[in-house]
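Single-structure report; data block below.
With one protein chain removed, the remaining protein chains of the complex are shown where they sit.
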């Protein structure tokens, strides 16, 4: 099975051959053999050249997977090359990929910090959401153009409501 | 819903009316109201007149349920009155209920302590099974007649193999 | 002497502190009842208590803050005492008074002591009278630049000019010496006028990069007050403590004894009883100034317990029963070093945004020197309604280095999945040279976070592992799906639904 794994800006080519609980993997051309054991609920014990890793992978939605371990957690995209080609073509057409950001939890928008069309840096504040008795600055996960803002100051939002779209 | 719950020698009549997370219960004629909350995997948080109990119930097989909590664990039988009538009739016919006891784990029978047809007391040793590097005396769970012995001294058994039948 | 012996304590709180009080009461053989809101029906305190009672819907104003309903409940269920924990009603003198009126012993200080220490102005006045140092200045508004110069000279430079109506870091100006004073006075007064519609300003001594060091005290109802050593709580984010330790790396034995003495004097000045904490600002020159007294159990009390071997909650209960402090409260010497981290469901490196959700996996670290004061369990929900603290992890060692090594090891063992946590922040702190050297001040954490000195470690090392793990899950997922499609059409949804249910996702 050939796959493409996207981690932020980085893109890796993965070739995977499984045989029971062992896998032969080619990662960006390098060969790796590993043994893994499912621990339930998406957790796996992985032995890779003697080194041990306990990693949990959860499917979030579509191509997105959250991988967590002692290092914290990261969200990556796993695509088969066909889907990937189509997505790249779509991105090229649209200029670049866009992403809609939703509210983590119910709250109230107390301040909007950036305007539609503005170019923002990764980590720049987009708006301030009051929730769980605290004001939380919602920051851009990556740099891009703020394509749309779905909320205005003072507006109440539910968890899952769209906040803005980053292009 | 009317049920019969058997706990060892004891038999209780239970009438149960559920409404969401509350239940009206008549237990041997006494009325009880309680509120319960599922905690996943058979566990429940039960509030009964302010008192809190955390109890896990697992279905073992047929009518048998294992109930565990801070008090340890107990196996009970839950029957609807129809099944119960049938079972009682069958018992009456057979003299009394019989029960087949199986090996907890693989091992070897090192000694047989009671003979077929013998009347045994609850807690009396029936046979000795060597397993997990220890000799374990298998004791009768209740008093009764040892109707059948499926094993002989020296015999190796697998987990789940029948050991004896208590009538 | 014969004393009361409580039969049942109502724990009027939630989360880890409710669990903590339940444990102490059970250690004493006292029955426990706990309050819960609709959002906390499945919470750990409810599971651990002997009795549990609903006090209202999720909003704390409708549940945990309903003083009247809670006192009624205590009376109704026959609990002879009530422990307020911290937060909510813990420092509400009126609530304590109502408990007393209804014959329910409030486990804490008297309402009178609470009131006195609850007023910032009154407590400053009392401390001054008792000879406890307070931050010099702040006596009242200064009318002119000339008057300011006289007062500044008296308290010593550097000083802060502060707008009387200001707050939260606004409307203040640092003045290093007399030559800066006149222009600073003009600027601050006009800014204060513009911002707050009130031009009046006052002077206070400026303490550069102070530490927050506090002293735990315990006082019985027979006139004995003891200090149980200090805690270093300088690691704060937006004025909220995130890591505490005892003893403080900055406090010598001499300083400890004078701080402890001042704390006892502070408590005695208000006739204080039960547990309390006297907070000090510690300047780099070793001078310390009274900040305020917290008239309740403190979140960070476990570090004191670890180095003294005492159980502060048990002592609170014993003192409330009228018992005198015993011999174990004489000549307390800290043994070893303890450090506590507060575990929050939040994304520490993305603006500390709270991360509510269901805890899908929880494996706490264990072993020598590790203590968990945890308020959650695997499968339970961290809701949006309250402070997202999950619990506290405490490490003890014979010295600070060992305690920190054990903390680091424990954090590497800890597994919390389903919500983001601030564990990565602590992991970074544990390699920060200033923190390791014990060089701390109350602004340090915010400074290091905004400068990027403390930031999520670049995790390029784990990138291949992450990619491979995700690819493995993808492959298995697609195989499962293919198998299901072939064998039974759309039943995969059932699997998914049942799986969610089995892990306790009932949203």
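For reference, chains read A, B and C in written order, and residue numbers begin at 1 within each chain.
The working rule: contacts are C-beta pairs under 8 Å (C-beta built on N, C-alpha and C of every residue); 3 or more make two chains touch, one makes a residue touch a chain.
All figures in this text were calculated on a predicted structure; none of them were measured in a lab.
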{"item": "Identified contact with the non-displayed chain, of C:363, C:447 or C:481", "value": "C:363"}
{"item": "Omitted-chain contact residue, chosen from B:44, B:111 or B:147", "value": "B:44"}
{"item": "Touching residues (missing chain, whole complex) on subunit C", "value": "19-20, 23-24, 26-29, 48, 302, 305, 309-311, 328, 335-336, 363-364, 366-374, 377-378, 398, 402, 405-406, 409, 412-413, 488, 491, 494-499, 501-503"}
{"item": "Hidden partner interface residues of subunit B, rising order", "value": "1, 3, 5, 7, 10, 12, 14, 16, 18, 23, 25, 27, 32, 34, 36, 41-44, 46, 48, 53-59, 65, 67-74, 76, 78, 104-106, 125, 129, 131-134, 136-139, 159"}
{"item": "Contact set of subunit A toward the excluded chain (per top definition)", "value": "37-41, 45, 47, 50-52, 54"}
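The criterion applied here is as follows: only the chains that are shown with their structure count from here on.
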{"item": "Subunit A and subunit C: spacing of chain centres that average the CA atoms, whole Å", "value": "33"}
{"item": "Between subunit A and subunit B, centroid-to-centroid distance (C-alpha), Å", "value": "50"}
{"item": "Residues of subunit B touching at least two other chains", "value": "none"}
{"item": "Residues of subunit C engaged with two or more neighbouring chains", "value": "503"}
